[in-house]
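What follows is one structure encoded as structure tokens, with my remarks underneath.
Presenting subunit A:
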Amino acid sequence: MKRVYVNEKWCLGCHLCEYYCAFASTGETDMARALKDIRINPRIRVEECEGISFAVSCRHCPEPLCVKGCITGALRKIDGIITVDRNRCIGCYTCILSCPYGAVSPSEDGAIQKCELCIKTHEGTPRCVLGCPNGAIVFEERGE
Partner candidate 1 sequence: MAVEYIQPEYEVVRNQERCIVCRVCERQCANQVHEYLKDSNRMVADDSKCVNCHRCVALCPTRALKIVKSPHTFKENTNWSGKAISEIYKQAESGGVLLSSMGNPENYPVYFDKMLLNASQVTNPSIDPLREPMETRVFLGAKPERIERDEKGRIIRSLPPQIQLSMPVMFSAMSYGSISYNAHESLARAAAELGILYNTGEGGLHEDLYKYGKNTIVQVASGRFGVHKDYLESGAAIEIKMGQGAKPGIGGHLPGEKVGMDISRTRMIPEGTDAISPAPHHDIYSIEDLRQLVYSLKEATGYKKPVIVKIAAVHNVAAIASGIARSGADMIAIDGFRGGTGAAPTRIRDHVGLPIELALASVDKRLRDEGIRNRVSIIAGGSIRSSADVVKAIALGADCVYIATAALVALGCHLCRSCHTGKCNWGIATQRPDLVKRLNPNIGFRRLVNLLTAWQHEIKEMMGGMGINSIEALRGNRLMLRGVGLNEKELEILGIKHAGE
Partner candidate 2 sequence: MYRNVSGCAISGIISRSGKRFSGERIIESVATMRERSNGLGGGFAAYGIYPEYKDYYAFHIFYNDNAAKKECETFLEEHFDIINLSRIPTRKIPEITDEPLIWRYFVLPLPTKLAASQLDEREYVVRCVFRINTGIDGAYVFSSGKNMGVFKAVGFPEDVGRFYKLEEYEGYCFTAHGRYPTNTPGWWGGAHPFSLLDYTVVHNGEISSYDANRRSIEMYGYKCTLLTDTEVIAYMIDYLHRRIGLTLDEICHVFAAPFWSTIEGKPKQEREELKFLRNVFSSLLITGPFSIIVGFEGGMMALNDRLKLRSMVVGEKDDMVYVASEEAAIRIIQNDLDRVWSPMGGEGVIVTVEGVKN
């Protein structure tokens, strides 16, 4: 299955991936209109420390701890992608606590949000990958 992989060697810490991610979920066609005067809450986050940076998003683990921990079945693995049924999420945040990568976060309305590889918003390559200027995140098949 294709996933988002990180080449931290090439990450510039520009944070563009975060903005493209936030933009993707708005359904708007123009980023300026979509994100003007908004504090974004992206599903991918750039971690930075002493000149090293890399973008973190859901790994779509083969043995996902978040899915295991979800008490309502809101999180499920469908075709290898861990997706969330926002109607079922009751905001207990067990998943947030159990994700070893910190890739799950609360959304504005209380339900959790996480990277779903843009399957609900776009076709093809996830927007963060398309928006990265330096090939620091890639969407590829690498085998398990």
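For this structure, a couple of remarks:
In the analysis below, a contact is a pair of C-beta atoms (placed from the backbone, for glycine too) under 8 Å apart; a residue touches a chain by one contact, two chains touch by 3 or more; residues count from 1.
How were these picked? Simply put, all candidates are chains of the complex that A comes from, given by their letters.
Computed from a predicted structure; not experimentally measured.
Touching subunit A in this complex, out of the candidates 1 or 2, is candidate 1. Across the interface of their complex, candidate 1 is touched by residues 9-10, 12-16, 19-20, 23, 30-32, 35-38, 51, 131, 133-136 of subunit A.
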